[in-house]
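The other protein chains are all here in position, but one chain of the complex has been omitted.
We just call them A and B in the order they show up, numbering each chain from 1.
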Amino acid sequence: MPPMTVATHAFAELTAERGLLFGGDYNPEQWPRETWIEDIALMQRAGVNLVTVGVFSWAMIEPRPGAREWAWLDDVLDLLHAGGIAVDLATPTASPPPWLGVRFPEVLPVDADGVRLVAGSRNQFTPASRVYREHALAITRDLAERYRDHPAVRMWHIGNEFGQVDYGDEAAREFRLWLRERYGDIDGLNRAWGTAFWSQRYDDFAEILPPRRMPYLVNPTQSLDFRRYSSDQLRVVHRELREAIRATGAAQPITTNFMGFFAHVDYRSWADDVDVISDDQYPDPARPTAAAETALVQDLMRSLGHGRPWMLMEQAVSAVSWREHNLPRSAQSARRNSLQAVARGADAVCFFQWRQARAGAERFHSAMLPHAGADSDVFRGIVQQGRDLRALRAVAGQRIATDVAVLFDWSSWWAGEEPARPTTRLSTLEQVNRWYAVLWRRGISADVVGPRDSLGDYRVILVPHSYIIEPATADALAAAARAGAQVVIGAFSGVADENAQVIPGRSPVLLRELIGASGEEWAGLPDAPTPLTGAGVPAGATASILAERLRAEGAETLASFDAGDLAGRPAVTRHRVGDGAAWYLATVPDDAALAAIVNSVIDASGVVGAHGSAEPLPADLEAVRRGDVLFLLNHGDSPVELAVAEGLTDLLTGEQVPTVVAVGPGDVRALTERHPS
Amino acid sequence: MPPMTVATHAFAELTAERGLLFGGDYNPEQWPRETWIEDIALMQRAGVNLVTVGVFSWAMIEPRPGAREWAWLDDVLDLLHAGGIAVDLATPTASPPPWLGVRFPEVLPVDADGVRLVAGSRNQFTPASRVYREHALAITRDLAERYRDHPAVRMWHIGNEFGQVDYGDEAAREFRLWLRERYGDIDGLNRAWGTAFWSQRYDDFAEILPPRRMPYLVNPTQSLDFRRYSSDQLRVVHRELREAIRATGAAQPITTNFMGFFAHVDYRSWADDVDVISDDQYPDPARPTAAAETALVQDLMRSLGHGRPWMLMEQAVSAVSWREHNLPRSAQSARRNSLQAVARGADAVCFFQWRQARAGAERFHSAMLPHAGADSDVFRGIVQQGRDLRALRAVAGQRIATDVAVLFDWSSWWAGEEPARPTTRLSTLEQVNRWYAVLWRRGISADVVGPRDSLGDYRVILVPHSYIIEPATADALAAAARAGAQVVIGAFSGVADENAQVIPGRSPVLLRELIGASGEEWAGLPDAPTPLTGAGVPAGATASILAERLRAEGAETLASFDAGDLAGRPAVTRHRVGDGAAWYLATVPDDAALAAIVNSVIDASGVVGAHGSAEPLPADLEAVRRGDVLFLLNHGDSPVELAVAEGLTDLLTGEQVPTVVAVGPGDVRALTERHPS
Partner (left out) sequence: MPPMTVATHAFAELTAERGLLFGGDYNPEQWPRETWIEDIALMQRAGVNLVTVGVFSWAMIEPRPGAREWAWLDDVLDLLHAGGIAVDLATPTASPPPWLGVRFPEVLPVDADGVRLVAGSRNQFTPASRVYREHALAITRDLAERYRDHPAVRMWHIGNEFGQVDYGDEAAREFRLWLRERYGDIDGLNRAWGTAFWSQRYDDFAEILPPRRMPYLVNPTQSLDFRRYSSDQLRVVHRELREAIRATGAAQPITTNFMGFFAHVDYRSWADDVDVISDDQYPDPARPTAAAETALVQDLMRSLGHGRPWMLMEQAVSAVSWREHNLPRSAQSARRNSLQAVARGADAVCFFQWRQARAGAERFHSAMLPHAGADSDVFRGIVQQGRDLRALRAVAGQRIATDVAVLFDWSSWWAGEEPARPTTRLSTLEQVNRWYAVLWRRGISADVVGPRDSLGDYRVILVPHSYIIEPATADALAAAARAGAQVVIGAFSGVADENAQVIPGRSPVLLRELIGASGEEWAGLPDAPTPLTGAGVPAGATASILAERLRAEGAETLASFDAGDLAGRPAVTRHRVGDGAAWYLATVPDDAALAAIVNSVIDASGVVGAHGSAEPLPADLEAVRRGDVLFLLNHGDSPVELAVAEGLTDLLTGEQVPTVVAVGPGDVRALTERHPS
């Protein structure tokens, strides 16, 4: 864990001063000045105390090359400050003005088909472009210089949702530099990429291109490295903009908004570049599994921040508009989602955006202040949320403890889903979510750990699917098991090395001794589920997607295949190692079978839920303990009850609750022994 | 309504002289001269009296730059004239010869990906190209000069199915000029497009591009304006070709073939540029709803022509070939479809094409004379159709009256289906068709009106879905209701202004007073239909697709939502206003519920069907009255009966019919008090 910096402290001071932060993106560019006045009055009514300003203001500040139009922004910041609203001031670098691409076409990204993407949407830049970076740096320097001491400015925000991918000539140049850095010489690259296959050997870095459209399947390591490079190239831009702000002497915390399990950026490598983790969360209200999936994302964000509070930087108060079909949230559901973030470690609850846009591609994206205005259910719900957050003020800065780790690594995710694999039906995220859901139903939070994180203190370590496992990680997993942990390895894990090359030998080669079993050949299972049998799975259990031919070498068999070519072979094994055990899954069990297995693991570990019990929670009830507050969130349509300790008070209502506490449909409880402040 | 021109009169004279027109596209280029002689003999046998010649003859007339090969065309026209067959002579401008694109690549259209489309198909030109336009004008001038006085030539035809869209540099230049014309200065454009959103502000028109491939969602107003421009750019080409013909002194009627509810051209803006409306109609025989959908298209065409007779310019006598799976029509079904057009105002029944092509991309598109030749069911059916049309000669020039209007506007359609909206499941055309089908089942025709058309005389005005409603239209709707009309506003209407910007306030802002209700936030409904309850809908009624949260403000509630977050809120309302009423739908009801609502509206209005009754027609029976002829078309597989007046004669059989007239499966009746001429 990196040391707490001055800026990290500054964030803690901000929440100590203001309580939980509440607000959203504020885009005054879209409105006349009289609307700003109204906005601030309504923000005050709602209890808003932080807004993010300037994300899309490049074309307003620099309407033509070199211009600097600051007056409107001076005015906005002054008005907000006068209204008592703090500002998270954004570099306007996410979306350059059209003139930049017209004058310097090389700033425009090029896709894998060679098509140069134009203005008319947003984000039309490549992070590989020196011209883009010079212009972005220049405006960032001037912005920070001008506002570093403005009293409204309490945070800085770099760009927005970094995620651009570019296959053009600018990217080719930077990709080659990145590869030279990584591999030193071309022989190293040829070995790592396995270019002896299909006559792909490169004689010089100058011959290498991004994985543009090609006649057939791409070299998977080339593709993996291009993903790594693309993430790193964005990171370079992020870091130089951050440094430009710091170079002016600005001391406020700096952040940028992550997007959960986002496919194009390895946030673990970025996490220590921000002073506070912030995240945009848009779960689909149409997904029945959204609550547990959101909890996992929130646990990831807490983990990226080493347990420190994080910010929910963007969410939708009701519907979004970028899906094909967009369901709204009710005010109650929006409230519960905000409080879920607080329960899981957020010290800020923010929305995109304050006032719903009339024009543009997000005119139907809901906002705190909808088209209908303040006389609306949506705005009344926002006012209620402001009240709730003030009631929870004591939670700010509190932390969450857990004995459970879930391994997730971006490189492994990328490499494991490259084309030409046993089956495209295996999805890393789907498997991680399926495993996590079993924890969630038992009120257990998890740290989402990377392959280089310390594993020593966990009692349960889940590896739902990690295609790449490097030797150090394999060693750490074995050490943890010997020391008493329950280590569970899911299907198709430990297959490849850091270059996505399959490790030769009976699989999983590096974990073979740990699991006491070995297999050969991962391949798809037939469409009809394959029955499983054994004490470790319930009657009627099945497997699907893929399997390997496994042989027990010391492990006990908890379940076996019961049909097809694999009939009689082990499907789930456990190997007792030292004080712990290593569990192994040679296939993908159905939901009930997976739950039985993970529940057995939890029972073996002695870990209990936030409600202090090993009993499962009532259906749809989420329980999480932050500091001394037990949050209970009912995501279902029916009332539920739960036994709790005596003498607890609900911070949200101020009332003392009985020892069997009722949580109404959609409702939230925040129970503490303390009396509300 | 524009004044009747000389050319419009000339069309009426043509049908007065020849009766209902009957024929098709004739492409003698594909055949040797001896086949022409045979063709004319067979045309005479079938009663063909009009053919369209020259649509795809550019490469024959101008096989190399500047050449003019007229001899073959002279011969064809002379032969046709000698055979008594009139000619609709086409400018050959729809499909330039390959050499034009090879010598002047800038005439070739470029798609949104930047790919320049080549010859090998047809229509490889952009209407933005000055080079294309010069060449098209030159050959059109020479054609018209040569044949303006040819006695065979009784009409002119401009191009074919105008519809090209181009995203290339030629289009960019013309789009900018169009925008400059529309907005005057760049500030006006920035306001209209809402470019403050996402930092899209333009500093100069020169920075603007067509909506080519871009990183993310396009600015919806940019997209809307590009659609408007694309339609207008085609219109420019159409008008200049038309003017070139007139400039030679040619006085015959000029037309071009429309394609119903075609997505790329706003035909309402084009309608007064043609002397007679003509339309291509290819309903899919596999669609059970084809008959009512075709009726709506025919009502549209009649409406575009201000009630004057129109031409069915193209249809397929049996199967087409451009769908993935192409069902044929029987001779009886083809006959019924031709007579449907006549019943709904057509004075011409034409086909693509006379003789089926042996080669090329439409070798399996059916024709009046199929591959099999004259010894075929298809040709025998054509001979029968010729007889039928002669029997209906008295119908030529007759008109159709209605008290019902359906609002449909191309700009609203375009804007309402831009990406990033509450749901992609809402389709303007689908909703218009669903509403119209209720009228059709009651024997009621409708005028399909635009937002600037007079609404004063209608007793029922349906607005199934009009995303854009401008203030003048809102005022006209209110005035009509006050004067006694039943005005019905469907879901997601009146949301946006002419720039597709959402109108702020409780929705529908401009109609709020009229409907006596207001809502907030349109968003998707869950996949499972949402139950509705109330006196205005049948038991078991449901809603789907999308809904808003509505509040009655004076209106009575006819139906409410009965589940979910919206439970208890109004779904269908009626507000009595002056002598009429305004009905409002805050969602999309199922078919039965929609029928109940629209039927209540019709009952309230007192409007009756063509059969003189408010009773629904037997299933699958279409009834329409043109002039003094009551057409009854049985689109089903079972015989039906209908009560009619005494003393009617069927023009098709010449027989007098009883007061309960039988219409056999697939058959047509044309009943009149007159005796057949």
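One rule holds in what follows: contacts are C-beta pairs under 8 Å (C-beta built on N, C-alpha and C of every residue); 3 or more make two chains touch, one makes a residue touch a chain.
Keep in mind that this is a model prediction, so the values were computed, not measured.
**Q** Have a look at A:507, A:634 or A:672 and name the one touching the chain we're not showing.
**A** A:507
**Q** Can you say which of B:8, B:164, B:411 or B:507 touches the chain missing from this structure?
**A** B:164
**Q** Tell me which residue among A:31, A:183, A:202 or A:322 touches the hidden chain in the full complex.
**A** Considering the complete complex, A:202 is the one touching the chain left out.
**Q** Write down which of B:363, B:452 or B:674 is the residue touching the left-out chain.
**A** Within the whole complex, the residue contacting the unshown chain is B:363.
**Q** For review purposes, identify every residue of chain B that touches the missing chain, sorted by number.
**A** So the residues of chain B touching the missing chain come out as 27, 29-30, 56-60, 63-64, 92, 94-99, 102, 109, 111, 113, 115-124, 164, 286, 318-319, 321-322, 324-328, 330, 356-366, 370-373, 375-378.
**Q** Of the residues in chain A, which ones touch the absent chain?
**A** Here the touching residues of chain A are 113-114, 193-204, 206-209, 211-222, 419-425, 499-507, 518-527, 549, 565.
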